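Since the structure comes first, as structure tokens, the remarks are kept for the end.
The complex appears here minus one protein chain, its other protein chains still in place.
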Amino acid sequence: MIGQDLLGIEHLERDQIELILETAEHMQEIGTRDVKKVPTLRGRMVVNLFFEPSTRTQTSFEIAGKRLAADVVNFSVSSSSLSKRESLLDTAKTLDAMDPDVVIVRHKVAGVPQRIADVLDAPVINAGDGAHEHPTQALLDMLTVFQEKGRIEGLTVAIIGDIAHSRVARSNIYGFTKLGAEVRVAGPPTMLPPHIEDLGVKAYSSLREVLDGVDVVMALRIQNERMGGGIFPSVREYSSTFGLDRAKLRFARPDAIVMHPGPVNRGVELSHDLADHRPSVILDQVRNGVALRMALLYLIAGRAFPQNQE
Amino acid sequence: MAPPRTTSPDSSSPPEGAKSASSAAMSPDAGVPLASSTASAVDQSRERVVLDDTKIRRALMRMAHEIVESNTDLGALYLVAIPNGGVPLARCLAANLESLAECQPRMGTMDTTLYRDDLAARGTRPRLRTTEMPSSVDESVVILVEDVVSTGRTIRAAMDALMDFGRPRSVKVMALVDRGHRELPIKIDYVGKNIPTQPGESVVFRAKPYDKSEEELFEVVVQGLDDSPPDLERTKKSGGFV
Partner (left out) sequence: MSRVLIRGGRLLDPSIDHDAVADLLVEDDRVVEVGPSLKAENAEVIEAEGKWVAPGFVDLHVHLREPGQEYKEDLASGGRAAVAGGFTSICCMANTEPVNDDPAVTQYILDRAAKDSPARIFPIAAATRRLAGEVMTEMSALKDAGAVAFSDDGETIMDARVMRNVLEYSKLVDAAVVIHAEDCGLRADGVVNEGRMSTRLGLPGNPVEAEEIHIARDIRLARLTGARLHVGHVSSGGSVELIQAAKEAGLSVTAEVTPHHLALTDEATGGYDTSTKMAPPLRTGSDIETLRKALAEGIIDCVATDHAPHATYEKDVEFTAAPCGVLGLETAFGVVCDMVRTGEISPLELMRRMSTAPAQIFDLEGGSLTPGSAADIVILDPNCSWVYDPAEGFSKSRNSPWAGAELKGQVFATLVDGRLVYQTGRGILIQ
């Protein structure tokens, strides 16, 4: 996969996903050492190009790059490039002239990583674009589920919340269905996008029904600012209809695990104690994020055709 | 840590003979060879067995004797297997040491892939293999266990990796086969057999399971590859267990 972009899970093959997950499992061992660094990407440059602030994802990539001995450069672009009369692609080309080996792109608008990948020589990893995809989050979610359950094939996964505006939902839908899981989505009808079932999922508007017999419950973060757009009336109403607590979780399988991409709005998507304790695995997700991103950097960083044959 | 892995075909399509070897008997990621470029070039008809199971086990017993003779502090021994081939060899060696001297050396498995010096020059990334070092190597006498040594580059990578697990008192190398063509100043302390080869040939160690038991059948074969020019992979070593 060297030199290949990772723009979304939609275009990954099943065996590629499995290779990434398997590689990530090996990378986890490095995180258990005293010396948490290997020389693999020594002399390589990883650039974090974040147009939208995201401390968690950026830090996770930074740690991953540093554990592989790469030089990690944070190239933060505060607001829209338009304000500087510099087009988005100008920014990308400027960056490319600095010869990065991989560029991590985060942007609040869907499609920007792809447009940047179109003009960049270096491979691009999408670190979240609008409501499109967040492939590394989905991969670390799959890794977490796999390690909890020992398999993904045949599991039932429920994703709950604002599916319409969620990149995490889309990437997980593609990923889990590719690996043979059954995926369900649920939320208020205003949060379910049109034709969502075309992506291979079943949509529900009842928490009780969607949870029935599921192995994995994934709650999405509710953006309070969405209330202004009128897609849900109040936080109180949301948490009473789609917020998870231990009582509601009884509809799921007894061994079901609870996930959340973070940061959690406590008392909204998840009750306070569910956010902190089993069966929630939220901190495992974070931990796995580093190993997963190390795996991706290992597999992807570099130009497609290295000239430096030694 | 060896979690259950997703079932997937190896993307790197290893040589056929090597792929079937030992995968059932070894760690979950066994049977995933590094050398993919040799796959199409291997001609099974030009493969000859140079060491059979009996000879290999005899050599392992002899090397166990040598280890006992040359080490006064057997309690400090730490066998570090380089996967995949080193793993069954280290297991057998440990059993021999126990029967000879009632010593139970510490055991570890250490993948050297992330320390390789040829990663930048390759078009694809090798699959990673298990690293499992249950305890620190501080003050121990480490014996790196490898199936076939040639250029010495894997041993070089292994020594780098080892330093990330502590500061051993000393490091020694055991190889079942030394096939020559050294490119680095690496000395093998315990050698099963020297097998001089042409650069175009490759030497493969296999551990095949049989009789559904834990027992494995060992063999070392030489594969002729004289049609194609030697490259990094082939001179490096086998297709099966690098």
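Odds and ends about this structure:
Should a chain be cited, it is by its letter among A and B, assigned in written order, with residues numbered from 1 in that chain.
Assume a contact is a pair of C-beta atoms (placed from the backbone, for glycine too) under 8 Å apart; a residue touches a chain by one contact, two chains touch by 3 or more.
These numbers come from a predicted model, not from an experiment.
Counting contacts over the entire complex, the absent chain touches A.
From the options A:Met27, A:Met45, A:Ala70 or A:Leu88, the residue with contact to the chain not on display is A:Leu88. Interface with the hidden chain, as seen from chain A, comprises residues 10, 80-82, 85, 87-90, 107, 109-112, 114-115, 118, 129-133, 164, 167, 170, 193-196, 198-199, 229.
Assume only the chains that are shown with their structure count from here on.
Chain A and chain B have Cα centroids separated by 37 Å.
On chain B, the positions that touch chain A within their shared complex are 1, 3-9, 11, 29, 111, 114-115, 117-125, 127-132, 136, 160-161, 164-166.
Chain A makes touch with chain B in their complex at residues 1-2, 14-16, 18-19, 21-23, 25-30, 32-35, 37-40, 68, 146-147, 150-152, 179, 298-299, 302, 304-306, 308-310.
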